[in-house]
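The complex appears here without one of its protein chains, the remainder shown in place.
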Amino acid sequence: MNVNSNKRMSLSDAVSRFVSDGAHISIGGFTINRNPMAAVYEIIRQKKRHLHLYAHSNGQGVDELIGAGCVDQLEIAYAGSGRFASTCIRFRKAVESGQLPVEDYSNYQMTLRFMAGAMGVPFLPTRSSLGSDLVNRWGFSQTARQANARVPDRKLVVMDNPFDGWCDTERVVLVPAINPDVTIIHVQAADRQGTARISGLPFADVEQAKAARHLIVTCETLVDDDLLRGAPERNQIPFFNVDAVVHVPMGAWPTACYRYYDYDPTRLYQYRDAALDDDRYQAYLEKEVFSSHNHEEMLARIDDRQLEKIKADPRTGYAVGLDRR
Amino acid sequence: MNVNSNKRMSLSDAVSRFVSDGAHISIGGFTINRNPMAAVYEIIRQKKRHLHLYAHSNGQGVDELIGAGCVDQLEIAYAGSGRFASTCIRFRKAVESGQLPVEDYSNYQMTLRFMAGAMGVPFLPTRSSLGSDLVNRWGFSQTARQANARVPDRKLVVMDNPFDGWCDTERVVLVPAINPDVTIIHVQAADRQGTARISGLPFADVEQAKAARHLIVTCETLVDDDLLRGAPERNQIPFFNVDAVVHVPMGAWPTACYRYYDYDPTRLYQYRDAALDDDRYQAYLEKEVFSSHNHEEMLARIDDRQLEKIKADPRTGYAVGLDRR
Amino acid sequence: MSTEIEYTSREMMAVAAAREIRDGDIVFCGTGISMLAAMAAKHISAPNSVIFFETGAIDSQLEEVPLAVGDPRVMFATSVNGGLADAFATMQNRFTGRQVVGIMGAAQIDIYGNLNSTVIGDYHHPTVRFSGSGGACDVASFVSRTIIFMQHAKRKFVPKLDYLTSPGWLDGPDGRKKAGLPDGGPSCVITNMAIMGFDPETKRMVLNGCFQGVRKEDILDNMGFAVDTSQATQIKPPSAEELSILRDKCDPQRLILG
Partner (left out) sequence: MSTEIEYTSREMMAVAAAREIRDGDIVFCGTGISMLAAMAAKHISAPNSVIFFETGAIDSQLEEVPLAVGDPRVMFATSVNGGLADAFATMQNRFTGRQVVGIMGAAQIDIYGNLNSTVIGDYHHPTVRFSGSGGACDVASFVSRTIIFMQHAKRKFVPKLDYLTSPGWLDGPDGRKKAGLPDGGPSCVITNMAIMGFDPETKRMVLNGCFQGVRKEDILDNMGFAVDTSQATQIKPPSAEELSILRDKCDPQRLILG
């Protein structure tokens, strides 16, 4: 956090400054929507390693970070990209081959964990998952947990309701707070100071943003203060939570950015195809990510007609009639 | 809650249907802003009795309900109306005369209690109030609590952090959920189905609304569905939470309604003056509340120039230069 | 299968689920066929049902079928575009949650309707890793009833789950109460062959009805545990109207129907 009035910087600076090897990070978005993909590709380019990644259903970005070997440990609720991968492919390979330790929670539990971090409390309660293996099975062993000061000693705690049945509730599950070193979100609009506005669903971006020690905001449009302050009800992120503001048009591509562009089915199917085979995946990384210097260059290689097709229709906010087969 | 598509009704119907004698209720707003005053006056007119009232800093409306003898028990964080009454006057008289049992919490604690009710959990944790008399002194005795199934057996619970110091926290205070029988809020815009939009600060209205079994929404403007659904990011209350939609222009008067009108200093000083004396207060109730049949009639008696003065300026949302001395 | 109009088992499943939705239900939708069922129900028998997603979209106006619950199509012309926290609180809420029906799928199911969508094999060294719970465990924990989609196969209807992701009736009639879960639980399982229910006393799975042309033996042959089939009826095939709504209004591109 930072109250300065101009936090604009390049994506490469923001990533090298706030994402260190071994950092605990989280990224915004959901499955194939508003993932901060430009930042994800920059993290891959800068060959960040040993990341501890927190995700609810943060989809495409999570799979690419895992595929590129950036992630050592994962706490997650859901790794899927809808029709494009009912289970994220590089995630699945990494787990099945024993390379990636995973701790499973539910989406609400992960949301509550970020919310607890944002609120500054060590845990929040829920009635979700009582009697399930989310409670009974731990991905990280108690020994591993005790050896690592950055993760809580327990995955979660089942507790009797101390208010004696109040709200017809006998028992709750307490889930521990997350405070990532850095969260990265992609939004539709931000100003130089950091005030940010998300259009469409915010998912859990706001909780993820406020839980973090540092926050990088990438945005489609960089606007004047006055514009956002003219309707503050529509802004979700106060500037003092923000450390870096990066202007990256198409920064969520190939995932969607409501009212700007849809997800890119062509690219997501290409990715799927590459991800299914280790050699093809290495070729994808080399050709598509490492050989471009930044997101702009990456995008410049995509056929304009392909990008034109995913442009959002002004009435609905998505690409009406887009061929998604 | 109710998914029907037309919930429009008169204020008199809404109050007689959803506010019964002895009901547990909460009202929206904060001190001198966006209190559902039209509904408050209707509750007074219908001579509702024995209410159990929950409030954070719900200000003017709380004082008038107490003054009119509607309230038997109060759980509250703050009873004040800014410059017009640093302590709400009828509240103060009722407490000092021993007529009104009060349970004290902080504003955050009351907010968390509504939030817990909205979330469907029996409690939420906070680090607020450790070591204070909010923890050590109880307004309702344990015996009284145990005799009343509608209040939790304990005011709050202090608990050691079961995650062993996680988040540098050794101890938390758990505050119990509130589920009022009915919450009443006043908003700028709603549609017949109940979708509602608040402009300016929402205070804790959204948590109060979602915590309740029944919800009455009074609104300045009743709009077509399409209008609110054109920018759903700006709506806070989904229609299925709502039981009654009541169109009441100036429904927050004499408190403020952002972008519509400011608080009415003339009326609030008149109220203050009346409240300070028991006879004058009875006269106020008779002359201003009981002798009018509804809010419209009450407002019709106010000099148009007085109401003109509090009209909101379109740029700032309040009455610029209003004489507030 | 055939009636006057040809239809696929996927279409039968979507229609069967749509019929389970009552007017006034708040319908929690996952990705895929559950969305079609909810969309179809709104057009057929439950015009006042409300479609909502764990991503926070409430009463989405689905002009095109979404390919994920995070698809921008769910954000259009909703009543409220909230966040995940709001969506799950709606289900855990003591008032709204009682009116929510959840539609979900899984990789494995047991006789009490408990679901696995996490792993096949050992949790720490899985043979197959799936996406994980997502919101499934939350929905199964909170809401008044759930409708489950499954493919009918021995490896899917198993005596013991490799991992219990989402609680059904747990270990019987008192299972949820003992665990501390809210009231609720699975009401039916819709497969490519049949509709399974749960015995009101034992909470063990039973056969409610077979789809056209399916014999009870076929069903039992495709399950890893035995169920009572004595009360099973024949399921009415999709009507022409149901099919036309499903095909023309819900998924004209056949993105989900295939």
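Every chain is named by a letter (A, B and C) in the order it is written, and numbering of its residues begins at 1.
Here, a residue touches a chain if its C-beta (ideal position, glycine included) is under 8 Å from a C-beta of that chain, and two chains touch if they have at least 3 such contacts.
Being a predicted model, the structure only gives us computed values, none of them experimental.
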Check your understanding: When the whole complex is taken into account, which chains on show are touched by the absent chain?
Key -> A, B
Practice item. With the full complex in mind, choose from B:Asn4, B:Ser20, B:Gln46 or B:Asn107 the residue touching the hidden chain. Key: B:Asn107
Check your understanding: Which of B:Gly59, B:Pro176, B:Gly194 or B:Pro254 sits in contact with the chain that's absent?
Key -> B:Gly59
Practice item. Quick one: say which of B:Asn2, B:Ser26, B:Gln73 or B:Thr126 touches the chain that got left out. Key: B:Thr126
Point to revise | Positions on subunit A contacted by the hidden chain, ascending | key: 1, 3-5, 117-121, 179, 193, 195, 210, 212-213, 228-230, 232-233, 235-241
Study note, to complete from the structure: Listed in rising order, the subunit B residues that touch the chain left out are 29-33, 56-57, 59, 76-84, 86-88, 91-92, 95-96, 98, 104-109, 111-112, 115, 126-134, 136-137, 139, 158, 167-172, 200-207, 256, 258, 262-263, 312, 316-318, 320-321, 324-325
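Assume only the chains that are shown with their structure count from here on.
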Point to revise | Intersection of the contact lists for subunit A and subunit C | key: B
Check your understanding: Which two chains meet at the most C-beta pairs?
Key -> A-C
Study note, to complete from the structure: Ranking chains by how close their C-alpha centroid sits to the total C-alpha centroid puts first chain A
**Study point:** Inter-centroid spacing, subunit C versus subunit A (mean Cα positions, whole Å)
**Key:** 27
**Study point:** Computed distance of Cα centres, subunit B from subunit A, in Å
**Key:** 37
Review point. At what distance in angstrom does the C-alpha mean of subunit C lie from that of subunit B?
Key: 40
Point to revise | Residue list for subunit B, restricted to those that touch at least two other chains | key: 117, 120-121, 179, 233
Exercise for review: At least two other chains touched by the same residue of subunit C: list those residues.
Suggested key: 75, 81-82, 92, 94, 142
